[in-house]
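I am attaching a structure below and will ask some questions about it afterwards.
Shown here: the complex without one of its protein chains, the others still in place.
Labels for the chains are A and B, by order of writing; each one numbers its residues from 1.
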Amino acid sequence: MVRSMLFIPGNNPAMLQNADVFGADAVIIDLEDAVSIQEKDAARILVKAYLESIDHPPMKIYIRINGLDTTDYEKDLQSVVTDQIDGIVLPKAKVCDVERLLTLLYKIESETHMQKIIGIIPIVESAKSVLEIEKLAALSRIQGMLLGAEDLSADMELTRTITGTEIEYPRARMAFACKAYKIDAIDTPFTDTSDNLGLIADCQKAQNLGLNAKAAIHPNQLETIHDVFSPSLQRIEWAKRVLKAAKKADDQGLGVFSLDGKMIDKPIIERATKIMESAKRYRLLPVENA
Amino acid sequence: MLTGIAGTLESNDAMITVTPADKLTIEVKSVVDAFYHDQIVKVIKDTLFDSKIANISVMCQDKGALDYTIRARLLTAISRMEEQNG
Partner (left out) sequence: MPDTERGFISATNYQSQERILIPEKAVVDKPVFLGSIKAIFDQYHITDGMTLSFHHHLRNGDQVLNQVCREIQIRGIKNLTIAPSSIFPNNAIIAELIEAGNITNIRTNYINGPAAIPIDQGKLKGLLLMDTHGGRARAIESGDLKIDVAILACPAVDYDGNGSGTEGLSACGTLGYAQSDLRYAAKVILITDTLVNRVKQIDFDGKYVDAIVKIDSIGDPEGIVSGTTKITKDPVGLKIARDAAAFLYQAGVIKPGFSMQTGAGGTSLAVAYQVRKMMIQNQIHGSFASGGTNGYYADMLKEGWIDQIYDVQCFDLDAVKSYRDNPRHLAISASKYGNPFEKDPIVNQLSFVALGATEIDLDFNVNVTTDSLGRLIGGSGGHADTAHGAAVTIITTTLAKARLPIIKERVTAITTPGEDVDVLVTERGIAINPRRTDLIDKMKNSQLTIMTIDELMAISHQLSGIPQAIKKPGKVTGLIVYRDGTILDQLYQRL
């Protein structure tokens, strides 16, 4: 599970070579909206060369290819589908598009004898996609879903607002589907990179509806996104105590036990375990200063 | 003469211009000339060799691009040049 996915413009060497340093849990190298039509070829070749140069990066790597309604997507896939990446982010995704993509991925993977099975993250950014959310989540290889609120509100002919009422429904629907299929629910990017308070509020809204991650369009948004979507220190402390008590109960042969007057059973222990795993993965375990 | 150009003059990028020629000529102007001139020329030569291209004039204006960026920009410039030449 991730907390953040950072968009990196595919035609920008300075950003690419620092992609592993910004601290995002995952990067989405963008061949679509961040690249002008005249530079699609340059971006594709640069990203291919970049992928060939890296070795065990600390973050997951996704590529946003051009949509299946363009003439670029096939060349995109030929260039980037390698063992170096974790998945493809598919714009304007509908079920039929994902199914087509699955066929293409399978073909490239077998032709090039790849070790990896490349995942897919569909972007929900049209009215039709919203109606297909559960079907999308159920498809093979889906690792998460990304909400694209700008294009979605355009499709819906709604105005984007800071309060985000117009996207509450797709946010919530996506959250439920992703939770049911145990995949990442990634919130739409917050477009005002100078408004940190607005970013915090937007993250909290998404979190309150059940999403577990947010896309970032600038590295400086990552600290705030991680603050909101990481388990808090209190939560981690609680999880530690639960697991400690669980071990004690286990040693004593007890199945169910209580902590702070509350009954602790298997689902709660699982939740605590997940929190500790996140804490370890994101290096959140508090280090004592000397 | 139909040229191919790729890349920008932004930091860590290289702008590469290629034109068909009678023989191989490589010209490099880099902000880190004293330190990476030979390496940049080598990357250009190796890329041309791998692409089986010999008769080409390459002009590289480098702003501190890493090897793979130079290779990518050169390949793009060549591809654009070839597209123009039909």
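As a working rule, a residue touches a chain if its C-beta (ideal position, glycine included) is under 8 Å from a C-beta of that chain, and two chains touch if they have at least 3 such contacts.
What you are looking at is a predicted structure, and each value in this text was computed from that prediction instead of being measured.
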Sole contact to the chain not displayed, among A:18, A:140 or A:208: A:18
For subunit A, the residues touching the chain missing from this view: 17-18, 21-23, 218-220, 223, 283, 285, 287, 289-290
Residues belonging to subunit B that touch the chain removed from view: 11-12, 31-32, 34-39, 63-67
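The rule is short, and it goes like this: only the chains that are shown with their structure count from here on.
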Approximate Å spacing (C-alpha centroids) for the pair subunit A, subunit B: 36
Sites on subunit A touched by subunit B in the complex: 12-14, 17, 41-42, 45-46, 48-50, 52-53
Partner subunit A, residues of subunit B touching it in the complex: 6-7, 10-13, 65-69, 71-73, 75-76, 79-80
